[in-house]
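Note that one protein chain is taken out, while the other chains of the complex remain in position.
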Amino acid sequence: MAKWFAALRTPVGGFAAALLTLVLALAVFAPILWHDNAFAIDTDAIAQGPSAAHWLGTDDLGRDILFRVLVATRLSVLLAVLATVIGVVTGLVLGTLPSLLPRPAARLVTSAVNIAVAFPGLLLVLFFSVIFGVGTHGAVFAVGFALAPAFARLAQTLSASVAGQDFVSAARISGVGRMRLLIRHILPNIGEPLVVNATIGAGACLLAFSGLSFLGIGVQAPDYDWGRLLGEGLNGIYVNPAAALAPGVAVVLAGLAFNLVGETVAGVIGVRTGLRKLSPRPVTPAREDAADARDDAVLVVENLQVAFPRPAGWTVPVRGVSFTVRAGEAIGVVGESGSGKSLTGLAVSRLVEAPAVVTADKLEFAGKPVLTTPERELRGLLGTSLAMVFQDPMTSFNPTRRIGRQLAEVAEQHQGLPRAKAFERAVDRLRAVRIPAAERRARQYPHEFSGGMRQRAMIGMGLMGDPKLIIADEPTTALDVTVQRQLLRLLARTRAERDTAIILISHDIAVVSQTCERMLVMYAGRVVEDLPSAATPRHPYTRALMAATLDLETDREASLAVIPGRPPEPDRVPNGCAFADRCPAATDRCRLEDPALERVEPEHRVACWYPAALSRPAKETVTAGGAE
Amino acid sequence: MSDLVFDAVSVRYGGRRGLTAVDRVGLTVPSGQVVGLVGESGSGKSTLARAAVGLSPISAGRVLLGGVDVRELPRRPPLQMVFQDPYSSLDPRMSIGESITEAIPRGVLPGRAARRDEVARLLELVNLDPDRASHLPGQLSGGQRQRVALARALAGRPEVLIADEITSALDVSVQGAVLNLVRSVQRRLGLSMLFISHNLAVIRYLSDIVAVMYLGRIVEVGPAEQVLSDPQHPYTRDLLAAAPSATGSLLDVGDASETADVEPADPHHPPAGCRYHTRCPVGPLVRTGRELCLQADPSDDTAHRRHSAACHFSDNESRRLTISRGASAS
Partner (left out) sequence: MAVAVAPAGLRGSPWLSFAVRRLGRFAISLWVLITTAFLMIQLIPGDPVRAALGLTAPVELVNARRAALGLDDTLWLQYVHYLGGLVTGDFGMSMTSGQPVSEVIGDRLPATLQLALPAFAVVIAVAIPLGLLFAVLTRGGRRRGGELAFTSTTVLLAAIPEFLLAVALVAFFSVQLGWFPVAGNADASSFVLPVIALALGPASVLARIVRVETLSVLGNDFIRTARAKRLPARLVYLRHALPNALTATLTMGGLMLTGMVAGTVLVENVFAWPGLGSTIAQSILQKDYPLVQGIVLVYGIGVLLVNLTVDVLLAVLDPRSTIREN
């Protein structure tokens, strides 16, 4: 409900609602109020321009134009609405029929609709008006049936997408019949977009009708709608342009009213909130000791924060992350959804765009400050020394360019190589990542590569330069486990051969602990533990995460460990430790004060007031069974 | 309670030149037991499961429940399925109570009160508060939705439950709750279950019997303990090596052979002879004298091998491994 009121308050929404109300009010009341005025013939003022008595002038029979336009609202709107109803109902039937019919008949209907949709509305209108005849009745059917194919197509597409969802499959398994499936499951889920399109369709019908009447094949004398008035007005345009313009303005406004209302409703359903300009966010100071400065540090991060402006204020999904990556080191960043791990990776490589705001006390890559140096100066460095691998291989490459060219681009831009040489280097890099038939593959498009190959090509792209650091954000989540292993081996090999540091971001703590020397465990936007992979974890969350992770050695007889509750939403992070309400060892202090990330051992930092003692085995903290 | 039997089932899409997603698969889910079906993408495991409930078209063979072809069972067959995606498995416009009620077989519970009670009972069975029956799916988390999906499946009073990657879309901390629940429900009700996953650790935890699928064929099947501790097929060994475990590193290269970086085979154009030979670490690309793998498909005569392994040299290999294990142990 609140969404609708908010929509009314936007300039577009309010305007649309007001306009539509005006149009509908006129449609209802104008003929009642002004019918006689519109009908009255003033023989003294035939075909005159605007005057005091007749604000918009008169037509060639002496009738007042203004009143005629106002009264014509009812017929124009009524006919448009009627035609829309005919079009929507016919379209809906044609669109949903294929799901009820046997296959061959369904395909026939679908093909017929597809062919009809290719033709513009007006042509269909003209075609149908020949069949249904000139005049109001014929025109209503003509306009209505001309709208049907577009609607049928829309209904088809929408129902197909709903029918593909699992809940429809589940209903089918439960023996639900086709009719009931359609009525109970499909139609309610396509109702909203259909209504929106019907409203916009009403606007289109209004325009089509006025076009028809303008041509003379719609409404016939003595009835008149805006189109007819327009046609009459055009004849006398030299004498009284207002006679033609007034009905035109009316048509435009009414059409606009329908369109804008439809789009506003679509906006409400789709929820696009306007972003207020927020006052700058005060940056919270670092809560941990700065990581040791090291000469060979490839990446130094201190108090990294990422904030998004929302209608209710700032949301801060990364709340102060500090760590260092040394040359040739492989560190893993582990966390569940909402922990902020991906954003951290993006922020560090300066890929987070406005309106988000990235701040840090220190963010240095290869000794250069990343946030303060202008982008132009950083381009060469970041383009050749920093490589990224993203999660979804299916969408990471430009589908319209060949893979080889996309790799070559890096060399052309940053290493000054000419096209041919850059391409050669690209082929060489593809070979280096063990893509067979590299020469041929480089000339192919991304959709001809499998997911695993694309990820390798991404790594190859990163190797076009001489990367000091590869940031891989969930690179294997979308891949099979055997392909995952191939890719992880490739990363390990790259690291061994070139002394490249690797940041591996993942939700899978088992994978990270087996491939990285060090792990950063993130929860609710902070690093809660920074430890060597072989070390025993001491933070309750890390311990719980390890306990809950299934592997080949899990005890088959015991219940699985569960972490009760859910991580906090980024915009509702509690004061105090974010893990407190899920932690078995939480005290009042934990709920009030947020622990800082502190060193408990030379290479081990924990953010907890009561880190587990060293002696306890990692898998002991288990909360068995239980609901969320 | 009865056995679910896949009898030489094939599922083909797109006519003769199209894709054979499932190729003459025979599998039995014994009454009251859990069969874990594991495989990667393109293996056809989901397609096979969907064939049992009529969501995939069966091109050849039959699926039998208690000896009766599932296509001849009444409208609401005693087979139910829980899907992978918690966000599309419930109608967003129906309350969870209504979704569950829809699955209750017609005529079994006349009267709204009886049905309401049944919904409450089912919700409690899956550890959800019965007062939430009027909530919409949008108000529930992913794990909670999977539990509702399970309750809905149980509402149909099934004898066989098929779980298709039900935890793959859930966070680690939530997976455990759903798996614990599935196991306790299965044991309590004595359901036969076909549990599908690409995650070998999950399969190992839940299953009594493990079946491994590759490119539309079952390449190994047997009791879970045996298959996972003494795998007969090289693909099973590969899956075991690639699965995360506390011992051993993922990056242990083993024999970094020719086949280490080979792409997964294309289901549209399966390799000739043994389908796995292009990736097989002990196959014709690596060892000499294994031309048989290029010519004859081992799936055709699996009966005489342990775990019905679809490998010509499974006996040789397991002997070799036993020897090497024995050697390192001494």
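Labels for the chains are A and B, by order of writing; each one numbers its residues from 1.
Throughout what follows, a contact is a pair of C-beta atoms (placed from the backbone, for glycine too) under 8 Å apart; a residue touches a chain by one contact, two chains touch by 3 or more.
It should be emphasised that the depicted structure is a prediction, and the values quoted were computed from it without experimental measurement.
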| item | value |
| --- | --- |
| Contact residue for the chain not shown (choose from A:S396, A:T500 or A:T542) | A:S396 |
| Which residue of A:G13, A:G175, A:G248 or A:G340 touches the chain not shown here | A:G248 |
| Hidden-chain contact residue, picked from the options A:G121, A:G144, A:G404 or A:G576 | A:G121 |
| Hidden-chain contact residue, picked from the options A:M461, A:M522, A:C590 or A:A607 | A:M461 |
| Hidden partner chain, residues of subunit A it touches | 11, 112, 115, 118-123, 126-127, 129-131, 133-134, 203, 207, 210-211, 214-217, 230, 233-234, 237-238, 241, 244-245, 248, 251-252, 255-256, 259-260, 275, 349, 351, 353-355, 378-380, 382-383, 388, 390, 392-393, 395-401, 409-410, 413-414, 437, 440-441, 444-445, 447-452, 458, 461, 478-480, 483 |
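The rule we apply is simple: only the chains that are shown with their structure count from here on.
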| item | value |
| --- | --- |
| Where subunit A and subunit B are represented by their mean Cα positions, the distance between them in whole Å | 33 |
| Of subunit B, residues touching subunit A in the complex | 40-41, 53-55, 74-77, 79-81, 83-85, 88-94, 99, 102-103, 105, 127-128, 141, 143-144, 149, 152-153, 156, 171-177, 179-180, 198-202, 204-205, 228, 238-247, 249-251, 253, 260-261, 263-264 |
| Interfacial residue positions of subunit A with respect to subunit B in the complex | 165-167, 169-176, 184-185, 188-189, 336-337, 434, 436, 450, 452-453, 480-486, 488-490, 492, 507-511, 514-515, 544-545, 548-554, 556, 559-563, 566, 624-628 |
